[in-house]
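Selected chains only, in their assembly positions.
In order of appearance the chains are A, B and C, and numbering begins at 1 in each one.
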Amino acid sequence: QDKIYIPLVSKGFQHQFWQAVKAGADQAAAEFGVEVTFEGPDTEAQVDKQMDMLSAALAKKPAALGFAALDSQAATPLLRQAQEAGIPVIAFDSGVDSDIPATTVTTNNLAAAALAADKMAELIGGAGKVALVVHDQTSRTGIDRRDGFVNRMAEAYPDIEIVDIQYGGGDQLMSTEITKAMLTAHPDMKGVFGANEGSALGVINAVRETNTQGLVVIGYDSGAAQKAAIKEGLMAGAITQSPVGMGYETVKAAIAATKGETLPTTIDSGFAWYDATNMDAPEIAAVLYD
Amino acid sequence: MTTLPAATPARKPASGAQQKLLAFASLIALLVFFSVASPNFLQTSNMLAILQATSVNGVLAIAATLVIITGGIDLSVGTLMTFCAVMAGVILTNAGMPLPLGVLGAIAAGAVCGTISGTLVAKMKIPPFIATLGMMLILKGLSLIISGTKPIYFNDTPGFSEISTGSLIGRIIPSVPVPNGVLILFVLALVIGYVLNRTVLGRYCFALGSNEEAVRLSGVNTDAWKIAIYALAGSICGIAGLIIASRLNSAQPALGLGYELDAIAAVVIGGTSLAGGRGSILGTMIGALIMAVLLNGLRVMSVAQEWQTVVTGGIIIAAVYADMLRRRRAAS
Amino acid sequence: MTPAATLVRMTGIDKHFPGVHALRSAQFDLHPGEVHALMGENGAGKSTLMKVLSGIYQPDGGTVEVSGEPATINGPRAAQALGIGIIHQELALMNDLTVAQNIFIGREPRRSFGRLDEAKLNADAQTIFAQMKVRIDPRAEVRTLSVARQQMVEIAKALSFRSRILIMDEPTAALNDAETNELFAIIRGLKAEGVGIVYISHKMDEIRRISDRVTIMRDGAYVGTVSAADTPIETIISMMVGRALESVHVDIPDLTSAPVALEVRGLNRGRIIRDVGFSVKQGEILGFAGLMGAGRTEVARAIFGADPRDSGEIIVHGKPATIRSPQDAVAAGIGYLSEDRKHFGLALGLDVRANVGMTSLARFSNAMGVLDEAALQKTAQDYIAQLAIRTPSDRQEVRLLSGGNQQKIVIAKWLLRNCDILIFDEPTRGIDVGAKAEIYRLMQALAADGKAIIVISSELPEVLRLSHRIAVMCEGRLTGILPGGPGTRQEDIMRLATQKHGAPEEALA
């Protein structure tokens, strides 16, 4: 093979977030003239399916490997295999419990969700009931975003009560039904945090369908629908990571690793709060995606 | 395998009407329980939320009922729904055509895919499980490919979201703003219930499920009828695709996997036999409602999600068992 | 015989099913070493009474004594423990298992750790078949056997139990004369060993030949018990049906100028059908005789388009017809009543009305495909009356009807279709004398009406009584066509039926 080949094994595939990572990776691939493939399992629970993808990726004798681990330990044997074959590994999105990866390109989800909590507190006036619709109970991002939000509320805002946390698998329809049930159970609820794009859109959809007024909705990630909801005023704002940047940086780091360059232990792909006021600012618009 | 006359002497099912009433019992028990357990449960808005939550699964379950009565199974209902939603998106948003064309296009796409599944099953004799499993995967992939793995929004077709979230009934009786999605579900249930019980197609549904060879030897073109039934089921999935796309105001290409199990579960809870030959739309509707009430009630009670799963599993078994006991008692 | 020697005594047995009072204080007794025939019309309750005795149904009232001891028979195991074995009217076999596996289900010869001794299993089955003088491969999968052979497997299974009490519910319904003779030889052997045998059949001649006593039932109630040797058949029949029956005889019409309705030329299908050709005229009844496996059913199915043909022309009303499926055949005016009603004739889970209407739904629906249920109901009820089908209503599920009544429903659905050419394959299998006479009259009326009728039957008296001409098959070939009427004897048919290929051709009529 004449072209450098770098497979990215991700946590997911169809979701907008992962598609944005893929877009970033493709962009870097075009720019640096390397070949990149991108795949991930259907749900973030399928740890073993991800192992099979990793095995197949290694069989192709790649120059380097990008890997977003669903479980921080499970892939250790395969990563060791990569190491033995001299294939550098770049971790992205979340790290692994191992020193094998040359670097980790990641968003600090705990800190990002804490920022969402701060914004929520500010917008509801520091007191009242809030709830969370999270995409996953067991995946790293689900846990970090939930805990980041909940812990921040607990330590900084004693008057805010978290009345319910439910998990909708990132499925918009299921998240819609969950939010509607929450609104029924707690009519006096002041705010809801949707911890990924599908969850956030489900919350928005429930607000729309029930015609609820005055509920503060905070989302996560971007995408055309969330951006529109913010413009419409249905959503107060959202945390954005930089998935495109993450994909781009991962490939770039991988190329550097193949050349034997030393890399920092982590590359922060960053996160930011965006709402109607700053959405169009160039530095924010650059990390949003449709 | 046909059962002997001696097969289930003590278990003869109750008559149609009785059976239907009995099937309601579990649903009513659930409603009463949740009303007592949570003061917020029995609000109109929550009842409407439950109905709306039933709309997609209910429509898919109606499609699945048709196929299951013929003795088949349709694993592709969920991804076919998504595929049809994407087709509507392509027609309306990408090609900018008028609303009615999008609606027709989605239903036609469903009918075409149903025809393909039906042909695989009827003509090529591929077991329905495999034919529709294959279709499920193919349609899942095609939805992603056609949409470019991105949701397609219907922002340029203002009327589109009315399909499911508008309320014709609400315009007439403002205090009961039943969303159109729910209206579609009930109208469809009535229509398909009529088709099943009063038309030739319905009769052949049951007959094929009961003894396909006997029907063929009666001079009936069983293959053609089977294909027609799968095509009808497919076009119903197209309607489900319109409802979900309208609710989300977008075609979400990654959605749909796993919906087939929910739909089949509603059908079976409703008393339709997976062996074919027996079943009813009323039962399926009750099954779909039981599932929706259960999930909503547990959520309104703020039961922790892992316990919701456990309780749902237990109640599904219990509901079917209670039904069985009552039927047995009614028979003896 | 002393009462203590009585094997079984059933008194005052009552049994209700939803909508049916199947047994009304029925009674029955059985002595060791006797063959006791149980007779009655379809739906009289014979099978139900015997299912009570074999533990399949629990009676609502009454007592059962076995060997003088009151017995509660609460399941098949309990029945087996009491030495009661039963051959069910409807085949109760596991199609995916082999013959030997079926026979010894539940009693497999085992080695340690639940391992099976398959060799012994097959050898034991072989032994039973050898006793029965039947050639069936113990390793053959049951689904590959014809109905008659499956019936033989059921009989072998019942014999393998070495029961003291053996119930045979219409064991010969699917057997031909030769096989029936073999079965009777087996029965006589068992009798000599002191086994008590309950024998249910609708074939009146068999009763005389094999049974010692006859108990007659009507409408679930006991009518009486008579000695088989001393009671004229007519008496038994009138006890069964409550009136005397007039006998049916052939009255061969002159058909020289009648047009040919169906002509078959050079029909071939593998080794099962070889160069079969014949014709039937309008108004004619053509009987088809032959031994089990002669290929008559295969010929009918090939004509009907149910199975593919290798070659052969089918000419309907003088015009070649393209028949590739049953649908084509029905469109060409051909109807076929299968010999295996359970698998090919009925949708057992559906009601009487749906089954009767199955062939003719187009006639009962409008352009939109909406059914005229009122008309369907009326039609179904007309046939229930006309064929005296015993059912609580036209909404009863067919699987809950007695075997003979199920057969009548298959007939009804083809009568309704009103085909010009009707092929009846074993039409009276499991049908009682009264109804049989009714069906004969019906066929004659259909023929008189100008329909062409083919009757496949393994009962020679039936073939002789009905047919205007008799076609005989052996090993897939048509070995001859004989004239009907009193001139033809059973021996003439048997000679053609056993005429292997290569023997000189007999005269064609």
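Quick notes on this structure:
Definition applied: a residue touches a chain if its C-beta (ideal position, glycine included) is under 8 Å from a C-beta of that chain, and two chains touch if they have at least 3 such contacts.
Quick caveat: nothing in here was measured; it's all calculated off a predicted structure.
Just one chain of each kind is rendered; the file's full complex, by chain label, has copy numbers A x1, B x2, C x1.
The definition used in the following text is that only the chains that are shown with their structure count from here on.
Rounded to a whole number, the gap between the C-alpha centres of chain A and chain B is 33 angstrom. Here the CA centre of chain A is 71 Å from the CA centre of chain C.
The multi-chain contact residues of chain A, meaning those touching 2 or more other chains, do not exist; every residue touches at most one other chain.
Chain contacts: chain B has no residue touching two or more partner chains.
Of all residues in chain B, those touching chain C in their complex are 1-7, 9, 12, 198-201, 203-204, 206-207, 209-211, 213-221, 277-278, 331.
On the chain A side of its complex with chain B, the touching residues are 13-16, 19, 42, 137, 163-167, 171-173, 176-178, 180-182, 184-185, 187, 201, 205, 208-210, 223-225, 228, 290. The residues of chain C lying in touch with chain B in their complex are 17-18, 47, 51, 56-57, 88, 90, 92, 95, 304, 306, 325-327, 329-331, 335-336, 338, 342-350, 354, 357-359, 361-362, 365, 368-371, 373, 399-403, 413, 417.
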